[in-house]
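A protein chain is absent from this complex, but the other protein chains hold their places.
We call the chains A and B, going by the order they appear; numbering starts again at 1 in every chain.
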Amino acid sequence: MTANKTVSGAKGVPMLEVKNLSISFGGLKAVDSFNVTVDKGQLYGLIGPNGAGKTTVFNLLTGVYKPNTGTILLDGENITGRKTIEINQDGIARTFQNIRLFKELSVLDNVKTALHNHHRYSTLEGILRLPKFYKVEKEMDARALELLKVFDLDQQWNYKASNLPYGKQRKLEIARALATDPKLLLLDEPAAGMNPNETAELMETIRFVRDQFDMTILLIEHDMKLVSGICEKLTVLNFGQVLTQGDTSEVLNDKRVITAYLGE
Amino acid sequence: MMSFLSYFISGVSLGSIYAIIALGYTMVYGIARMLNFAHGDVIMIGGFAIFTAVTTMGLPPMAGILIGVVVCTVLGVTIERVAYRPLRGASSLAVLITAIGISYLLQNVALLIFGSNSHQFTSVVNLPNLVLADGKLNISSTTIVAIAACIVIMIALTTFINKTRTGQAMLAVSEDRGAASLMGIDVNKTIAVTFAIGSALAAIAGALLCSAYPSLTPYTGSMPGIKAFTAAVFGGIGSIPGALLGGIILGVIENLSKAYISSQLSDAIVFAVLIIVLLVRPTGILGRQINEKV
Partner (left out) sequence: MDAKRIRIQNGITYGMVIAFWVVIQIMDKTGNLSSLLKGLLVPLCMYAILAVSLNLTVGILGELSLGHAGFMCLGAFSGAFFTNCMEAAMPSAGLRFFLALILGAVVAGIFGLLIGIPVLRLKGDYLAIVTLAFGEIIKNLINVMYVGRDAAGFHFSNKDAMSLGMDDTGVVIVKGAQGITGTPRAATFTIGILLLLLTLFIVLNLINSRTGRAIMSIRDNRIAAESIGINITKYKLMAFSISAALAGMAGVLYAHSLSTLQATSNNFGYNKSILILVFVVLGGLGNMRGSIIAAVVLTALPEMLRGLNDYRMLIYAIVLIIMTIFNSSPKAIEMRSVLMDKLRHKKAAGKEAA
């Protein structure tokens, strides 16, 4: 399976460039002058204590919230203020901290739903079961199964999503996000609730996704083993502000980071 | 001008009755998170209980109201225990359907006992009318009693909720049922008390409604029930001041549109106002805005 994306930006342009991003809720600055630059193909970690504003950053990047100030450039294109569905079509896909699958749909249909904008036929063609319906559905099935196979979910394609074990649900969410063919993948605590074995396996999968799909990945995580194991660069958020950022090893040895997590 | 004032006052009075009914909806919704579609029919049962006591048995109106209150309270608690409690934790649609079943049940029980003919309800209020401005403004005593009853009930209920342990428990359950039960609050008991209060109020509303509009049939409670529910949503469902505000606004709009626009269209106008309010404020005038966390 090879990534078949057109390279829109020039080589030197970072995949994600966020400048001076801020949002407040009722006077409280949840995210304050946030900056980050993620290069193409990078595995980038966003860490920080609970309530530091990490998920809020994801919500700003995906258009769930509109920022008060700041700009977001995706592959050189300004996507600030766009709607969630537009941003997805621009090339950002995400997973959620508390899993949000389409519970009543099958594993396969969860992924096929995400193929919605890439494999099209009209509602009328669907209702009348015209040849295009069968053709496109077949393509969708093939593509979805291909993705499920990456995450070792293809055997369970006809399970109801809510009947999958927890770890597999997290994987299905990643598969669904990838189905929208993004340039940038945002993972919100992908290892939450996993045991050490599952986490180790997940690390492999994330690395595999990056290599296989030529993907840029920004992830939020609390599991330091995972963070130090796969992230090349880190940004540490504390009270909505960037505490420090840089190479993983440097950041993790920074005294301020340890203080932020453990207190004085 | 005088006629406008008189329509307005009777609108406030009708609105007071709606408000008393709306309290039943709003409290039950706030605490049990369910649309009690049968509430309007409890009003009708209250009306028939009072009718039987006063007209058939010849008891004094006050005794009749007392009987009505007791009947409705027992009925409300029984319905909750038998039909709604087994469905706690089930989908809200299932609860709605059961409430609809209870509504059918109450209507048909009344139909079997009292028949489908309309019964002439004797007003429980036998005071002289209030005549003001040299007889230009004649306000019926029922109108005044309804407004007064509404004020008294509102004050009593607010005091009850804020000052008593049971009232505080009700607030806690409406805020977070799980946390309340962890704090040692008996959720089932609290919900039962809520139904008891709501149903007792329904009996009083029944007495006032039938005194103002004296024809009583098994379907009497249905439309006022829906309208009072509308009033509760309008004011912000779950909010007690909202029920009062919603009820009165609705009653005034209904009466004024009956008087000045069209009696056939008054319901349509009431519902249209509801829609407009909800489109501007999706959780009602005094309702709390709830945002989904991503």
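Here is the rule we use: a residue touches a chain if its C-beta (ideal position, glycine included) is under 8 Å from a C-beta of that chain, and two chains touch if they have at least 3 such contacts.
What you are looking at is a predicted structure, and each value in this text was computed from that prediction instead of being measured.
Engineer: Could you run through the displayed chains and say which ones the absent chain touches?
Structural biologist: Across all of the complex, the chain we cannot see touches A, B.
Engineer: Of the residues B:70, B:105 or B:256, which one touches the chain left out of the display?
Structural biologist: B:105
Engineer: Using the touch definition up top, pick the residue from A:51, A:81, A:126 or A:165 that touches the left-out chain.
Structural biologist: Touching the chain that is not displayed is residue A:126.
Engineer: Using the definition of touch stated at the top, determine which of B:66, B:87 or B:139 touches the missing chain.
Structural biologist: B:87
Engineer: Check the options A:16, A:108 or A:164 and report the residue that touches the missing chain.
Structural biologist: A:108
Engineer: In terms of residues, what is the contact footprint of the unshown chain on subunit A?
Structural biologist: Residue positions of subunit A that touch the missing chain: 62, 64, 84-85, 88-89, 93-94, 96, 100-106, 108-109, 112-114, 116-117, 119-121, 123, 126-129, 133, 136-137, 140-141, 145, 157-158, 176-177, 179-180.
Engineer: Could I get the residues of subunit B that touch the absent chain, sorted low to high?
Structural biologist: Contact residues on subunit B toward the absent chain are 29, 35, 37, 83, 86-94, 96-98, 100-102, 104-105, 107-109, 111-112, 222, 226, 229-230, 233, 237, 262, 264-265, 267-268, 271-272, 274-275, 278-279, 282-283, 292, 294.
Here is the rule we use: only the chains that are shown with their structure count from here on.
Engineer: Determine the centre-to-centre distance between subunit A and subunit B, using the mean Cα coordinates as centres, and give it in whole Å.
Structural biologist: Between these chains, centre-to-centre, one finds 50 Å.
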